[in-house]
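Every protein chain except one is present and positioned as in the full complex.
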Amino acid sequence: MPVKQPKTHLCKHYEDAIYYRDLNLVDDVLGKRGFMDIATRQITGRDMTRAEIDLIEAVMVAIMEHGFTPSAIAARSIYMSSPENLQAGVAAGLLGVASQFVGTMENCADLLAAIVAVPAAGREAEARRIVEGSRQARRPLPGFGHHLHRPDDPRAARLLELQRERGLAGEAAAALALLSKVIDETYGRHMTINATGAAAAIFSDLGIPVTVMRGFAIISRAAGLVAHLAEEQKEPSGRYIWDLVDHDIPFAGEVDR
Amino acid sequence: MPVKQPKTHLCKHYEDAIYYRDLNLVDDVLGKRGFMDIATRQITGRDMTRAEIDLIEAVMVAIMEHGFTPSAIAARSIYMSSPENLQAGVAAGLLGVASQFVGTMENCADLLAAIVAVPAAGREAEARRIVEGSRQARRPLPGFGHHLHRPDDPRAARLLELQRERGLAGEAAAALALLSKVIDETYGRHMTINATGAAAAIFSDLGIPVTVMRGFAIISRAAGLVAHLAEEQKEPSGRYIWDLVDHDIPFAGEVDR
Amino acid sequence: MPVKQPKTHLCKHYEDAIYYRDLNLVDDVLGKRGFMDIATRQITGRDMTRAEIDLIEAVMVAIMEHGFTPSAIAARSIYMSSPENLQAGVAAGLLGVASQFVGTMENCADLLAAIVAVPAAGREAEARRIVEGSRQARRPLPGFGHHLHRPDDPRAARLLELQRERGLAGEAAAALALLSKVIDETYGRHMTINATGAAAAIFSDLGIPVTVMRGFAIISRAAGLVAHLAEEQKEPSGRYIWDLVDHDIPFAGEVDR
Partner (left out) sequence: MPVKQPKTHLCKHYEDAIYYRDLNLVDDVLGKRGFMDIATRQITGRDMTRAEIDLIEAVMVAIMEHGFTPSAIAARSIYMSSPENLQAGVAAGLLGVASQFVGTMENCADLLAAIVAVPAAGREAEARRIVEGSRQARRPLPGFGHHLHRPDDPRAARLLELQRERGLAGEAAAALALLSKVIDETYGRHMTINATGAAAAIFSDLGIPVTVMRGFAIISRAAGLVAHLAEEQKEPSGRYIWDLVDHDIPFAGEVDR
């Protein structure tokens, strides 16, 4: 069975011109439209407003950097081994932008979508159903809690405030607030909305598909990792980390010596 | 010999605050400064002007996308095999942002630096020395020529024009123009400055170290690849490419059938 | 809450000696024990018999190579862009050893484990429950069917025959045969056990944890991809594939030209 031929909407190149979707790169884009303006247009297929782009950039800035994370450690370790290949360090680090950290953004967005899918009158009940289900299954609630930032993730509150200031808070933001209220009531203590939770609400209200959300985290972390490797060029940490880890973790076997 | 402990300038996190270099993320950054503003600051360690950031963004937009390149083909092929892992497709594709394409930017920047390192009166002679050397060794001149865009790479001229308009054209831009003149004279025909040549001059005049230049291409291509994979979600090409290639390339061996 | 310090059993190195688990690399291993003998020992923590290693090697050989797969296309495309970095091409290709192809081995192994977990008398009923569930949900049955090899995947039958010849067929192999019988009865036509199905039964009967099975496919495909890149060095395909794909897939947008 032959596979159907796909089409692309992204780019058309001629000898003397390049088009990004329907825009002539040289005449319509270069010098006129910024990086994230065109990036969001290429990714989503629509022109976003300045307020929308600003908000997306705020989310991206918020998750760009968090010190020596596993992603940064991997990037620096690989770069040490392959210092002529900046892209190898970045690629290694990006492989950590995955289910365990950024993936919670998508899982949170799914919960928000489930709440929003219910008529307004039933949303609190739906939120309770979700929270009770997680509690009984002892599952963490994606978008809530942070191993370091307590009682509140400072990034989340500010991002949600920006969303309101820009007039872009919609049903997903309301669902997140509802979920937060129900969580605090159910557990009898405050659990922070974290940065991925805020990002989930923001991307959802912008109409970004759940499967695309991770893409913005990837672009953002790519920039963060480039900064790590630029620092690694001036102040190398790779060999130090190697020594630190290799000496610290003990060998548990028995050898005949 | 113990390895010296490195330091980092990139990030400090507390329970209730995160700093990006000396800036408080929540108070000083979110909602106030854009993505590439902070990305360039994290990468280079200095605040860039709006004109500088605009110019960097123009370069990034210019190299974000060029259709079904090897990088995009790799990204889509991997994403087909691992569709819950957007980052795997992007990481695979970024491994192609390497010596053969983007690396020419660095090689061109090295040539420009060699010309600028000479007192003004000797620069044309230095350019001639470089071009003659490449000609005799039948080496391509990095930053010049394009397998598709002839006689001129439309992106390059526009990027260099923007550099002048923004008042950011410096000695590297002059060296590139000089090199271009000498090349055309030496070979007796016009050879285009390509997009990586223009990028090399622009990044050089902005004081971006040669070893960091590739980083901006990586961030830009990360965005381009996210757009490819977002399109792949709606209009899959992976299996089609597989069939196309696997059927097209013949088996050269002899088998007993 | 501090994280518990882990230990490692894999390796201990001294100035004058290296241990792989409890074996002295130089005295006990080099020249005495082969690659997969030591690899399986390092991975599983136990000494395998020659018959067990042979069978694992047979599975690995069977899935090493299948022409211009998405994995091979990605590897060759990246290698073209980064020809001094064989590891980059291999790493890109390995990212395709993921849920959609090799992952079916793990899903099949889970089904076999579900059948084996039931007392012998109930296994056929359990198999029927599984097959009916998949049929009603229109889910493919992992380990069964192949888009190319019909009516039978020639590798699967031979691998299962080898398992019997080596005396290593156990409860998982019996569960796979049972599942196959029930599938053919339920659908009223023959559906092949494929290579990943056979591999699932073989690894299960060897006591390899499901989460480790993919590891053997990774090692095997690493070898297959090295062969692709060694061929790419002599007979490059990267640029040809680029041209083929970029020209073949049409642009669907409208541009003003």
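Note that the chains are named A, B and C in the order they appear, and that numbering of residues resets to 1 at the start of each chain.
Following the convention adopted for this analysis, contacts are C-beta pairs under 8 Å (C-beta built on N, C-alpha and C of every residue); 3 or more make two chains touch, one makes a residue touch a chain.
Since the structure is predicted, the reported quantities are computational estimates derived from the model, not experimental observations.
Participant: Counting the whole assembly, list the visible chains that the omitted chain makes contact with.
Facilitator: Within the full complex, the chain not displayed touches A, B, C.
Participant: For the chain left out of this view, which of A:Ser82, A:Ser134 or A:Thr186 touches it?
Facilitator: Of the candidates A:Ser82, A:Ser134 or A:Thr186, A:Ser82 is in touch with the missing chain.
Participant: May I ask which residue of A:Gly96, A:Pro154, A:Gly197 or A:Gly215 touches the chain that does not appear here?
Facilitator: The missing chain is touched by A:Gly96.
Participant: For chain B, enumerate the residues touching the unshown chain of the complex.
Facilitator: Output for chain B: 5-9, 11-12, 14, 17, 19, 21-22, 24, 82, 85, 88, 91, 95, 248-257.
Participant: Tell me where the left-out chain touches chain A, residue by residue.
Facilitator: 67-71, 73-74, 77-78, 80-85, 88-89, 91-92, 95-101, 237-238, 240-242, 244-246, 248-249
Participant: Which parts of chain C face the unshown chain closely enough to count as touching?
Facilitator: Given the touch definition above, chain C has residues 2-13, 15-18, 20, 25-26, 29-31, 33-36, 38-39, 42-44, 54, 57-58, 60-62, 64-68, 84-88, 90-92, 94-99, 102, 148-150, 152, 154-155, 157-159, 162, 165, 209, 211-212, 214-216, 218-220, 222-224, 226-231, 233, 235-237, 239-240, 243 touching the missing chain.
Criterion: only the chains that are shown with their structure count from here on.
Participant: How big is the rotation relating chain A to chain C when the fit is done on Cα atoms? Please round to the nearest 5 degrees.
Facilitator: 180
Participant: How many angstrom lie between the CA centroids of chain A and chain B, rounded to a whole number?
Facilitator: About 23 Å, centre to centre.
Participant: Distance-wise, how many Å sit between the C-alpha centres of chain A and chain C, to the nearest whole number?
Facilitator: 31
Participant: Could you work out how far the Cα centre of chain B sits from that of chain C, in whole Å?
Facilitator: Chain centres of chain B and chain C, defined by C-alpha means, are spaced 36 Å apart.
Participant: Residue numbers in chain B touching 2 or more other chains?
Facilitator: Answer for chain B, listing residues that touch two or more other chains: 67-68, 84-85, 88, 91-92, 95-99, 237, 240.
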